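Here the complex is missing one protein chain, while the rest keep their positions.
Right after this comes chain A.
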Amino acid sequence: MYLIGNIALILGIVISLYSLAANIVGLKRKDRRWLESARGGIMSLAFVTSIAAFLLFYILGTSQFQYQYVAAYTNSQLPLIYKLAAFWAGNAGSLLLWTFLLSIYAAIIVFNKKKQNSMIPYVSIILLLNMLFFYIVMVFNANPFEMTDTIPADGKGLNPMLQNPGMVIHPLTLYMGYVGLAVPFAYAIAALLMKKMDAQWIKLTRRWTLTAWLFLTLGNIIGGWWAYLELGWGGYWAWDPVENASFLPWLTVSAFLHSVMIQERKGMLRTWNLSLIILSYILSLFGTFLVRSGILTSVHAFGDSNLGTYFLVFMAFMMLFAIYVVATRYQLIKKESKPIEAYFSKESSFLLNNFILVAAAFAVFWGTMYPLISETITGTKVNVGAPYFNKVMAPIMLALILLMAICPLIAWQKAVFDRFIKNMLAPLLTAIAFAIILVAIGVKGLYAIIGLTVTVFMFAVHLTEFWRGICARRKATKEGFLKAAIQLTRKNQRRYGGYIVHIGIAIIAVGVISSQAYSQEVMKTVNKGETFKVGHYDLTFKNLAETNKNGNGIVYANLDITYKGKDDGSIKPEKIFYATWPEPSTEVAIKSNWKEDLYVVLSSWESKDKVTFVVKINPFVSWIWAGGIIMLIGTAIALLGGKTTSSLRVKSQQAGGQK
């Protein structure tokens, strides 16, 4: 196993180098045979990396503690699913995951001969450079197949916080997002190297970019859900540096997904789009660097190693290379493009949207890096935690939601103000009515009310857009309501998929604003049989009991709940004591409904009859997860259908019209 694993990694370096050379020679000599050979090399890389990945799964699953990685992240008591998920629990495994995913992506790109185009060899070169870097790092610094000096009887086990279904999905999805960004980046650089300044690379990578964005979204939402369930502090987003690192490329790719529409239609913003995708890819490397460098304190960090230096050098190399390529082709990129026809147009609003998303990315980046900057320059260590980000990001996000509300109402080319006002009136009145109701029923908190009102406005605009489309379709086709709705979406998957994503964001926004502004927390020590009140809930502590599961001791409390005087069942918050882990972990008990979550933590106990609980009521948290699912549905709709709008088609139409 040791030999096969290491041979696979070394072969990775050899084949990457060969394929790189074959591509370069093939391009120089314009010899198809070399390019075909390089293609074969990439397919072989996928095969070799799959073997390495399979081997790691195998040694993890079969608890072969003679391997350092297995001994460090698993033990014999661990359920099989977590033994396998330990693949991405540490440095070496997660690097192999990166490489494995990238090799599969690269193989998919070169595999389909129908989609062969002249860009593939250039794209391959960029992807091969990435893979070569990861193979080198694994062979020389973080080898997943490294053996231990003496074989331990059992492994150290997996951190209890990682023993959650979130661990199985969250890192995997984030990596799929991160790695996915390498593909549009490679296409962008390929287009520049080939001096092909049209929107072809955007069309070829639209689905890749959207897929990467989908996985980043999924990864972030599952991460939040995991934190909420597993970390026991009652929150879902702590603005931790590593959380921020995954949020940063999400923001810039979101900007990119909007601004490419302008390039497709108008041939504009070429430099901007190239910069955005380069930035997104660099930020994904930055995230990987941040996890491994240990330069910032984070609950996600993989600890000390000199891997950070490797990543810093590679990141700097890729960034400088990209900047060089853009700079040397700048005059070509600046080629004449069709101008915006009016200030008040969808094109302008998309530019504003890009500005806000990039401003958000800048604020997050600045806040994340400021502790380091401050300490380096002034020698003063400062923390930039959640209160900072909440204050800075709240107005930016509010502006973004407002723009999301206004954008669908603004027409392409030139919007007519009167029509805009007319279309906006109903959603605006709905939002105002909503605000009045909130105030009338005694809801406090000005900022939260403003935030919720703007969100309702955005939500209403999108519903109205759907409504108008359905009505127009029904009028023209006499279809039933449901059929008209389905057909409308099916025929315009990009647009309506995007609208569904926006609706998902509105629902998440309601959850975030409400849970931030109206959360209640009570810490209470109670005796057996005693009842205490939190909000409309009455909780009665029945008893404290012990049990054993998978060799771990579990202490749990039984609590009966009534809501507004009516019986609402019972819950059991737990504390787990692991045989192989010094710290106990908390298993939060959550009673969730559409309106709020009752979140109960078993904090401590003096005796079996006297226990302390931390109880929170978090309003509308389930909306965050629901909104996430809606976003995914919307993205899937946009992803599965919707051809890119050909700028050539638009141009030919316009030329036809001007004749």
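FYI, a contact is a pair of C-beta atoms (placed from the backbone, for glycine too) under 8 Å apart; a residue touches a chain by one contact, two chains touch by 3 or more; residues count from 1.
Just so it is clear, contacts and distances are computed from a predicted model.
S.K.: From the list "Amino acid ABC transporter permease", "Cytochrome c-type biogenesis protein", "NADH-quinone oxidoreductase subunit F" or "Lactate utilization protein", give the UniProt name belonging to the chain omitted from this structure.
M.R.: UniProt protein name of the non-displayed chain: "Cytochrome c-type biogenesis protein".
S.K.: Could you tell which one of A:Ala359, A:Leu402 or A:Ile450 touches the chain left off the display?
M.R.: Looking across A:Ala359, A:Leu402 or A:Ile450, the contact with the absent chain belongs to A:Ala359.
S.K.: Which residue, A:Arg292, A:Arg473 or A:His502, contacts the hidden chain when the whole complex is considered?
M.R.: Hidden-chain contact among the options goes to A:Arg473.
S.K.: In the full complex, which of A:Val382, A:Ile421 or A:Ile486 touches the chain missing from this view?
M.R.: Per the contact definition at the top, the residue touching the missing chain is A:Val382.
S.K.: Have a look at A:Pro171, A:Gly235 or A:Gly451 and name the one touching the chain we're not showing.
M.R.: A:Gly235
S.K.: Which positions on chain A touch the chain that was left off?
M.R.: On the side of chain A, residues 231-233, 235, 238, 240, 268, 297, 299, 339-343, 347-348, 351-352, 354-355, 358-359, 362-363, 366-367, 370, 374, 377-378, 380-388, 391-392, 396, 414, 469, 472-473, 476-477, 488, 491-492, 521-524, 575, 583-586, 601-604, 614, 653-654, 656-658 touch the unshown chain.
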